[in-house]
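Omission of a single protein chain aside, the complex is shown with its protein chains in their original locations.
On to chain A.
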Amino acid sequence: MLKSLKRQNHKLSSPEGQIEVLDDAESINIPSFEDKMADIGFSQFKPTGIEIFQVNVGKMCNQVCAHCHVDAGPDRKEIMTKETMQQCLDAIEGTDIKIVDLTGGAPEMNPHFRWFVEELRAIGKDVIVRCNLTIILANPKYNDLPEFFKKHKVNVVSSLPYFTAKRTDAQRGDGVFDKSIKALQMLNAVGYGKEGTDLKLDLVYNPAGAFLPGDQETLTAQFKRKLLEYDIEFNDLFAITNLPVSRFLEYLVKTEKYEDYMHELVNAFNPAAAAGVMCRNTLSVSWDGYLYDCDFNQMLELKVNAPSHISEFDLKALSNREIILNQHCYGCTAGAGSSCGGATT
């Protein structure tokens, strides 16, 4: 089994190590992201309103994907406690924040995951779970996840980088494609992704290499056609750009593709995508309860410009905060834009 960068004591496992590479815009001759945003009138970048509360319940995962921006894996033990989950519930209960997006790692591996989902539903929140699919088959105790998701009307969002085994396994590990297909069939079997049900099954496509995703609609049509060969149906496909953070950054640096990739992102800078980046309506919480503008800033430990722990949650201050931008943000503004919900334009 592959090891996380952290376990390898890799320089790029630390936020400082990553920021050192990202901050050096000069040597690769690209403009600073902040300047680029100022050029289009965003010298101060603020949220439009907080609608999505994304909770990263831990870095533990049954997979060790080559591109993972969380540096997740079985060797990561950082997971959210029940107390921190309770603080999240207390913070958002009664607020206008309607959607809670659970991610990880494999969020289902957190021992309090099911309790948390039940409590979130009880206070009227819509719940998204970012499910890596293989977890459903990883251990018999997870086999009933499709039923659990169905019972709580969870919106399942699953990663499938490609519709062939070769490209999927190269990114996510040997055998992942076959297991993912099986898991998707299990989700379909309880009604997910099927017409006439309100059980939403979305897929996440991200390029299996150093290139940008193409048109989301075209990719959706191809995935629909190809997956039908396995009798699989799904609702939407989100095309997501790989951001130069953590293991994907390490891959770019190791293969000497970093400079070209950053140039590609900068050349594809799209002002319309910039206006719609997800940090404008999302707040991200880490396993230890700290608040961030997004999951990427979380991995770089760039905490929000406001009281930054869930125990001191201040919605007003958070809604008026200035978002922290850095060079990795070019990944969100390239082409059609990229967010946890896919293209933004």
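Just so we're on the same page, a contact is a pair of C-beta atoms (placed from the backbone, for glycine too) under 8 Å apart; a residue touches a chain by one contact, two chains touch by 3 or more; residues count from 1.
The rule we apply is simple: contacts and distances are computed from a predicted model.
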{"item": "Identity of the absent chain, which is to be given by its UniProt protein name, from \"3-methyl-2-oxobutanoate dehydrogenase (2-methylpropanoyl-transferring)\", \"Sarcosine oxidase subunit delta\", \"1-deoxy-D-xylulose-5-phosphate synthase\" or \"Alkylhydroperoxidase/carboxymuconolactone decarboxylase family protein\"", "value": "\"Alkylhydroperoxidase/carboxymuconolactone decarboxylase family protein\""}
{"item": "Of A:G104, A:P207, A:P244 or A:G289, the residue in touch with the unshown chain", "value": "A:P207"}
{"item": "Residue among A:N29, A:N139 or A:T164 that touches the chain left out of view", "value": "A:T164"}
{"item": "Listed residues A:S13, A:T81, A:T197 or A:Q222, member touching the removed chain", "value": "A:Q222"}
{"item": "Those residues of chain A which, in the complete complex, touch the missing chain", "value": "162-164, 166-167, 205, 207, 209, 211-215, 218-219, 222-223"}
